[in-house]
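The complex is shown incomplete by one protein chain, all other protein chains being positioned as in the whole.
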Amino acid sequence: MLLVLEFLGVAAFAVSGALAAVRARLDLFGVVVLGMVTALGGGVIRDLMLDVHPPTTLQDWRYLLVSGAAGLLAFQFHPQLARLRRAVLLADAVGLGLFVTSGTATALALGAPVYTSCLIGLITGIGGGILRDLLLREVPLVLRREIYAVAALVGTVVVGAGEMLGLPAGPVALIGSTLVVGLRVLALWRRWNAPLPKDPTH
Amino acid sequence: MLLVLEFLGVAAFAVSGALAAVRARLDLFGVVVLGMVTALGGGVIRDLMLDVHPPTTLQDWRYLLVSGAAGLLAFQFHPQLARLRRAVLLADAVGLGLFVTSGTATALALGAPVYTSCLIGLITGIGGGILRDLLLREVPLVLRREIYAVAALVGTVVVGAGEMLGLPAGPVALIGSTLVVGLRVLALWRRWNAPLPKDPTH
Partner (left out) sequence: MLLVLEFLGVAAFAVSGALAAVRARLDLFGVVVLGMVTALGGGVIRDLMLDVHPPTTLQDWRYLLVSGAAGLLAFQFHPQLARLRRAVLLADAVGLGLFVTSGTATALALGAPVYTSCLIGLITGIGGGILRDLLLREVPLVLRREIYAVAALVGTVVVGAGEMLGLPAGPVALIGSTLVVGLRVLALWRRWNAPLPKDPTH
């Protein structure tokens, strides 16, 4: 069940990367690469920081298969996918929740301090999207919009707090992931944004 | 012989980075740095993923010397180099072939699974060029044009397949590199490109 959800998240991240690449008019190879980078990049950064070599997401052929196939499908069927925008955003929220909580849990399990683990969990969740935007020459969306990162932050803090309170890891991760998904859905629905700095020209 | 070819490839990669920096009007330091990042960046990413510390390309002074000197020469003689465009592209193809096959072989020798090794070989070959384009604020060329990445993919798959079939590594790497160079020359000559996605506006 959890594994199915995780691959759903990987596929959603890959679709988001591939669709961004289609909009930027990359070729077939570029679209698939962008999909795979978006889906697997956060996990690669996490493993580099935690000294897991080679990175897990490059070692498990199922991650490569799911993300590569999702990128290919997005290349072929992007006009249809545009109509599925809500479903893709929901699956992306599920992926974010699972990546953030599992990234935090992995760092904790490898003995990193709680706040370091929270940072690494955050990077696991948003790193792939940041790499996607960097490769497409855009200021990362996550730094600009719709409390995407705030939702991720809440998820990782829940897992970190659970660890400090000695609560069982499984249910805490479930609560953290659910909160991330709920916050993302609320933010998209109510068009919430984080506060902007005062305009220097006023 | 192989070593001479490898340094030829390093120099060609450095020249490609330095010339791009000259076009972007960077200063002397920026031109040399771009050359070195382009020439050594793929190897650094490979070593980070394979837990080789510090990265080999930063440990061998000959890599630093060849790439730094090539960047300096490109800074000084870039008008002349523009006339050598074909020679530079050919040397770049040789570098790509050698980086891809040696990156794949290094990962295999360190015990990574075959498909992980192929991915790492691919990243070794195209990573430097991607860093160059990121630093110059361009969508990476390799994701957009002239089956550069497809040639690299063919080279790494040949080495991976050779490993699975138990063939001797040396000749297989030679065949893989030659295929990369041949595909690049053909692609440049015939102006081959990978397929683009359907235009969403039609």
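Chains: A and B, in written order; residue numbering restarts at 1 for each.
The definition used in the following text is that a contact is a pair of C-beta atoms (placed from the backbone, for glycine too) under 8 Å apart; a residue touches a chain by one contact, two chains touch by 3 or more.
As the structure is a computational prediction, the values presented were derived from the model and not from experiment.
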item	value
Option touching the unshown chain, where A:Val37, A:Val66, A:Ala107 or A:Val158 are the choices	A:Ala107
Hidden partner chain, touching residue among A:Leu73, A:Val150, A:Leu167 or A:Val185	A:Val150
Residues in chain B touching the chain absent from view	21-31, 33-34, 44, 48, 51, 53-55, 58-59, 61, 64, 75, 78-79, 82, 134-137
Hidden partner interface residues of chain A, rising order	48-51, 107, 112-113, 115-116, 119-120, 130, 134, 137-140, 142-145, 147, 149-150, 153, 193-198, 200
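Please note the rule applied: only the chains that are shown with their structure count from here on.
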item	value
Whole-Å gap separating chain A and chain B, where each centre is the average of the chain's CA atoms	29
